[in-house]
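Removed from the display is one protein chain of the complex; every other protein chain stays in position.
Labels for the chains are A and B, by order of writing; each one numbers its residues from 1.
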Amino acid sequence: MRITGTFLDEISHDIPHQNWGPGEWEKDFRAMKAFGIKTVILIRCGHKRWMTFPSKVLMGKKQGFTPPADLVALFLQLSEKYGMDFYCGSYDSGHYPWQDDYQVEPEVAFMREVCDEVIDRYGSSPAFKGWYLSQEIAGKSPAATESYRSLGLHLKQRMPGVKIMISPGMLGAKAYNAKMEKLGVTIAPELHEAMWKENMEKIRGVVDIVAFQDGHVEIELLPTFLKINKKLCDANGIECWTNSESFDRDMPIDFLPIKWEKLRLKLKAAEAAGLSNAITFEFSHFLSPYSMYRSAAGLFDRYCEENNIPARAKDFL
Amino acid sequence: MRITGTFLDEISHDIPHQNWGPGEWEKDFRAMKAFGIKTVILIRCGHKRWMTFPSKVLMGKKQGFTPPADLVALFLQLSEKYGMDFYCGSYDSGHYPWQDDYQVEPEVAFMREVCDEVIDRYGSSPAFKGWYLSQEIAGKSPAATESYRSLGLHLKQRMPGVKIMISPGMLGAKAYNAKMEKLGVTIAPELHEAMWKENMEKIRGVVDIVAFQDGHVEIELLPTFLKINKKLCDANGIECWTNSESFDRDMPIDFLPIKWEKLRLKLKAAEAAGLSNAITFEFSHFLSPYSMYRSAAGLFDRYCEENNIPARAKDFL
Partner (left out) sequence: MRITGTFLDEISHDIPHQNWGPGEWEKDFRAMKAFGIKTVILIRCGHKRWMTFPSKVLMGKKQGFTPPADLVALFLQLSEKYGMDFYCGSYDSGHYPWQDDYQVEPEVAFMREVCDEVIDRYGSSPAFKGWYLSQEIAGKSPAATESYRSLGLHLKQRMPGVKIMISPGMLGAKAYNAKMEKLGVTIAPELHEAMWKENMEKIRGVVDIVAFQDGHVEIELLPTFLKINKKLCDANGIECWTNSESFDRDMPIDFLPIKWEKLRLKLKAAEAAGLSNAITFEFSHFLSPYSMYRSAAGLFDRYCEENNIPARAKDFL
């Protein structure tokens, strides 16, 4: 099981910024290419008042901060140059489907407006192949699936042939609460299956790819959960990918690159479960030779060795 | 708005040490110079039993640990060589004005004694231009302003023409309690103004420069707070600087270099508020090409690009 996609963590919630300019990003795309990345997924095009591009909608309606660079334009240009598919993440308002005061209608209407602006500005790029719906959920969530359905249908109308992806969590022992404390409670696989059976039936025909985050579940339980995911996706005509997280959830420092052995086991579990593809959150901090965390270079090398990829981190420095 | 000053974080409370010797410090001063630093501020000359110089007072009365190097001498020598103004931070006993058992008289008397020793040893250096009063407060604090006044007057007697600086916090949503937990409560700007009106009236004529820490306030509220600071300083004949923090307060890791976009917005807010100068906490960990955190090099480059400074981090390695 190869990792063929990565998130681009802009706007970051919780991973410190590397402060890269266009030159550093181009180097990183070159390293991604050598590593085997074919798909890059901008995790969200905007977050509260922060923006990845100079959005008139966000500046007008959210008092958005004018960004120092147009990252959507940059990432599209690099995707074209390096032959990658670009997925754009939808706007993240800071209101989430699992909150009591979340309202589907106005949230979707506003996300749609931002997406429309993105399509108007960048939709003609040949690298623009998909949308990532950035609202992350874990368990059952009618508000989320209704949002996905409504926004996804709109995007498919505007961009025929576009792919729609989500990357939900699983309610494992390493799920976190809002204060970054581990919950330490794993739901039964049967409950996970029941909740996602309902979710998937609601999003079928709209969401094309579901890539569950694989880091919340203890590694020994991962095969069980992944097989459930695969079965549910198959039953609903959805592609089942894995989001094989490359950061370590078991350490006091939240978050540094994962131990290679863990990433390897997670990818093997995904392969054994018959999943079709792996993406990761994310290459630039946790797998890149250019990462601010030096251990990412070791992870890059171990992965390349195992998969007979000739690239080595030192060749990029 | 250019950053023209930086703290030197010795003795550090909460930022891991880089273990630099004189050679590494000299390289860093060279990078500071290229970046535009004109003022270096030793955050405290001693902290509890830890000392930046072999203080007889602290060894005798606090069982101070004899330090492996004389950092005050080193920093003064480098300041002279690189044409910078050196501000010395006063002793930090670990007793603070906002604690119930804090007593102004003995605290000031002891700080004065340590300051006198510093002046006797190093006062003749032509780079020694100021004192930083290291007791950090946020809201209203009669015990602190009385301490500032008393210690500051003494220092001005001993060193005619010396500048006195403080760098208080603002009670914003990102203020921390003792256990490094964010308080999440922002006081109204009007309350901040009322508290600091009183504080400033007490320190006028003694404190020359107030450089509020800008990281506790949400960026959207920062312009409002900075304008209040400027107005109050102007009314009391005090220079209003900003301490534009270069570490990120929004991440699970306390603390890594800030996102460039945030630092840029904070500096723009200070410029718009009419502040006269910016310092930062601090260059060596969060902005330096030599920082243990590799993302500091990106921050250095982005800042230099924006301000047409020809220096680039790679040229220093």
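In the analysis below, a residue touches a chain if its C-beta (ideal position, glycine included) is under 8 Å from a C-beta of that chain, and two chains touch if they have at least 3 such contacts.
Being a predicted model, the structure only gives us computed values, none of them experimental.
Note that of B:19, B:124, B:157 or B:308, the residue touching the chain absent from this view is B:19. Among the residues A:28, A:117 or A:248, only A:248 touches the chain that is left out of the figure. Residue-wise, the contact with the chain that is not shown comes from B:255, picked out of B:91, B:148, B:225 or B:255. Think of the hidden chain as still there; on chain B it touches residues 12, 14-21, 24, 49-50, 63, 65, 67-68, 180, 253-255, 291-294.
Annotation for chain A: contacts to the undisplayed chain at residues 219-220, 248, 251-253, 256-261, 264-265, 293-295, 297-299, 301-302, 305-306.
The rule is short, and it goes like this: only the chains that are shown with their structure count from here on.
These two copies of the sequence, chain A and chain B, are related by a rotation of 120 degrees on CA atoms, to the nearest 5.
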